[in-house]
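There's a structure below that I have some questions on.
With one protein chain removed, the remaining protein chains of the complex are shown where they sit.
By written order: A, B and C. Residues from 1 in each chain.
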Amino acid sequence: MALNIILLVIIAIIMVLLDLPGLLKIEKKNKIKVLISYFLLLLTGFTLGLLLILEREPVSPTVIIERMLNLILGIGL
Amino acid sequence: MMLDLGKNSLKNISLRSASLIILVFFSLTGCWDNKDVTEINLITAVGVDKTTDGRVEVTFEIPRPSLTRTGQAGAGGGENSREKAVSLVSSKGDTAFIAVRSMVEKLAKDIFPSKMELLLIGEDLARAGLQEVFDLMERDPESNMTAKVLLVKGAPVKQVMEAESEQEKIPSLHLVKSITVNQDTFGSSKEARVIDILREVALPGKDPLIPVVEILEEKENLKVKNILVSGSAAFRGDKLVGYLTATETRGWLLAENKIKASVYSLPSPNDETKNISFEMYCENGQKKVEFIEGKPKLVIKIKATGDIGESQEPTDLTQPQMLKKLENKIKQIITEEVNSALNSAQKYHSDIFGFGDIIHRKNPQEWQKIKDNWPEIFSKAPTEITVEVKLKRSGYTRKGVEPL
Amino acid sequence: MMTNVKISGYQLALLIMGFLFGSTAVLNPTAMAGQDAWLAYILAWVGGFMLIWLYVRIALINPSLTLVEILKVTFGKYLGTVIALLYIWYFLHLAALVLRDFGEHMNVTVFYRTPMTFIISCFALLIAYCLRKGLEVTGRAAEILMPYLFIFVIIIFFLLIPEYDTNNLFPFLEKGLTPVIQVAFGVLTFPFGETVTFLMIFPALYSPGQLKKVSFAAFGVMGFIILGIIVRDLLSLGPDLLTRLVFPPSLSTELTPELQLEPLISVNFLLGGWVKITVCLYAALVGIAQLLGLNDYKHLVLPLVLLAVGLAMWLYEDLFKMMDWTANVYPYYAFPLQFGIPLLILLVAKIRKLA
Partner (left out) sequence: MFSWLKRKYKFLKTMAQANQQKNEQPQAEKIPQSFPELRAKLQQVFAECGDFKTREILVGDEHYRLIIAWMDNLASNQILHESLIRPLLEPQAFCQFLEDKEEDLAVFLKNNVLIAAELKEVTDFNQTVEFILCGESVIYIEGSSTALAAATRGWETRTVTEPETETVVRGPREGFVEDLAVNCALLRRKIKNPNLKMEMMKIGRQTKTTVCVCYLKGIADPALVQEAKTRLQKINIDAVLESGYLEEMIEDAPLSFFPTVGNSEKPDVVAAKILEGRVGIFCDGTPFVLTVPYLFLETLQASEDYYTRAISSSLLRTVRIICFYVSILLPGLYVAFLNFHQSVLPLNFLLTIAASRESIPFSPFTEALFMGITFEILQEAGIRMPRPIGQSVSIVGALVIGEASVRAGLVSDPMVIITALTAISTFILPPLQRVLPFFRFGFTIAANILGLLGIFFFLIALVIHLCTLRSFGIPYLAPLAPLSLSDIKDTFVRFPLWTMLTRPRDLTWPETGQAAKYRAGAEQLLSKMRKKEDR
């Protein structure tokens, strides 16, 4: 498990290192937007991976979708 | 331009070296499913049997590659030839799966059943039901669905597997090849693959028929020539219910249109002590079910052509009356064979001809009515067998030589 | 940047074909219809033509606009953004679903011990590389790689001819038409309806006049090939085995004489899945970039791919859950997105035209 976490962190760091030169070269107008969305996505992915490794993942969206459909359509799924 | 070049190069070099390092890293550590051919036991045949205490016994035939290598009568050949090219390992377990896995206790290398060519089934197991074995075969992605199936009659499976072959280094390959050739040119045995049996077991209106192997003479050093692949075993669902003789098997093959050529002999019309043999081809067999007042009637139509293969007396066999006579006699023999096969099937309540399947496909409404007690209906259904025979050629001669 | 990307009609056709082939040819969604699988499939195929007609109409009414922009135009800024987010989630979900299918298939057939995360990550790495290079390169690579897929399909089809038994097509409609239509509905949503993704890609077509011809031709050709695959599996395995198996083609290819060509199925899955996931993630990326008003999506590739891998692992606990969900829940979940909203867009456009 510890190894997996280390691997995940390394992957995230490599990603940032690969992208950063490109990210810093964007024109001023969009820079903040791109940086925020980039790190937001990365953080989501990273947290998800971390939770999966720790086996503490939240309820899967498929289950939520199933429940919602049940609620709306009332089909016996 | 130059500036750009330099910058790109740096980025690319770091990217490339990083990916290279990752690749090398994984090639040294990863490779979870990487197993060399020398680290696996190829399995050519599997025998499954039931022990007296109700457990499953699985036997593997494992060839030793260096001894099976053809065309290498080299330095060590003479010495090695005394060694058997295959080794047999068996193991017992509550289920076939456990028995297979516990085999590892006795083996140095992992098992690899993908290339198994033959599946031998013991009589006791067949009587209890094959479902388990075939389920395992279907589930396991490493199994070979085109392996041939053989039922061992009246002997432990292991004993048959111990038989050595003089023609093939691997005995099971000898058996496999002989089954195929037999079905094509003689017809005393049929070919059944795992996938065929799987389909037939599941079909409601068709029961499997599996070729049978038995030991002819008990010997110390059993050879394949001492065991005989002949006849077949009829099943109901996945359970063994009875045996068909060699001629009955041929009758079944004729009706199923699966035979390419077979040989018949009959006493000569001129001289009862002498025989004439025929080779029959192109049998065109058809099965139909006719409903008469809601009751099914089983109809088999066979068309056959043939050559005169051999005559023990020198009559001119090509005269029209003579031919007619001969054709009639062959017709009788074939009808008799098919009839006895059908009778046995009805006796065992085993629809090996797949008449139920024909009803199911052609007439699904009718099938819904009768499917629950189909075995009963099948066993009591009237039958009709029509055979047409035409002799076409007589080889190089019209008439045998007359010895003085 | 995005508006400048141009692909030729042939490339778009190949992308649609690869997308349709995707995981369909391996999962065989028609299997539940037994001997009537072909009928269910053809019904869905016809329905698929109607769907693609709908999408093409929408694209022709709004040339050079992607789905996200169309939504904003049609439903206004706020509602449009919400629906666009829904679509972006759907594309991402689809990509994750195919990734997971791929991983499961590999785990079941050849790579029993290789961790699924590793297989999926390798695949995702490849797709990230592809996305970084852009859609034009993807189209060109498809021109080189898709022929392999067709060749493999044809090889397997002809090698299996000795195994075909036409009896497996009967009895025709044994259980009536209802189950067939149910299966057909499932097949309509997977794979045909999923081409709604291409509404994000249609504006990239070099000559928009070709759009209708190209997409219909792609549907025709790939539809025919998938029909061939379904008939192949049905004829060689029989209805009973077909309904029982998880990955029917993997077993049917084992029946080829002498060789067991199962790896070719995996490779086909790889090629089709590569196109499908790339297109899905491309659509999601372009959608995000357009919502944020960026002119280049390439910076977001790596984090989104990481997210897709995470999603692939997160969505389902196991194979059983996944199969159950894709069969019973997925059609109802996807259909509104594939048919409802596009129809609404078209209606709104018509009404506006009248007014």
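Quick note on the criterion: a contact is a pair of C-beta atoms (placed from the backbone, for glycine too) under 8 Å apart; a residue touches a chain by one contact, two chains touch by 3 or more.
As the structure is a prediction and not an experimental result, all values here were calculated from the model.
When the missing chain is restored to the complex, the residue among C:Tyr164, C:Tyr206 or C:Phe335 that touches it is C:Tyr206.
Contact with the chain that does not appear here is found for just one residue of C:Phe190, C:Phe219, C:Trp274 or C:Tyr297, C:Trp274. When the missing chain is restored to the complex, the residue among C:Thr81, C:Asn167 or C:Gln260 that touches it is C:Gln260. Considering the complete assembly, subunit C touches the hidden chain via residues 4, 6, 8, 10-11, 106, 110-111, 114, 119, 122-123, 126, 129-130, 133, 136-141, 143-145, 206, 258-263, 266-267, 270-271, 274. Mapped onto subunit B, the interface with the missing chain covers residues 1-14, 16, 23-24, 26-27, 30-31, 33-38, 40, 42, 44, 63, 65-66, 68-70, 72, 112, 114-115, 117, 142, 144.
Methods note: only the chains that are shown with their structure count from here on.
Separating the CA-averaged centres of subunit A and subunit C is a span of 23 Å. Remark: subunit A and subunit B have CA centroids separated by 55 Å (rounded to whole angstrom).
Touching two or more other chains at once is no residue of subunit B. Touching two or more other chains at once is no residue of subunit C.
Partner subunit A is touched in their complex by these residues of subunit C: 93, 288, 292-296, 298-300, 302-304, 306-307, 309-311, 313-317, 325, 328-329, 332-333.
Residues 30, 32-33, 114, 138, 141, 144-146, 195, 198-199, 202-203, 357, 360-364, 367 of subunit B are the ones that touch subunit C when the two sit in their complex.
The touching residues of subunit A, counted against subunit C in their complex, run 11-12, 15, 18-19, 22-23, 26, 30, 33-34, 37-39, 41-42, 44-46, 48-49, 52, 57, 60-62, 65-66, 69, 73, 75, 77.
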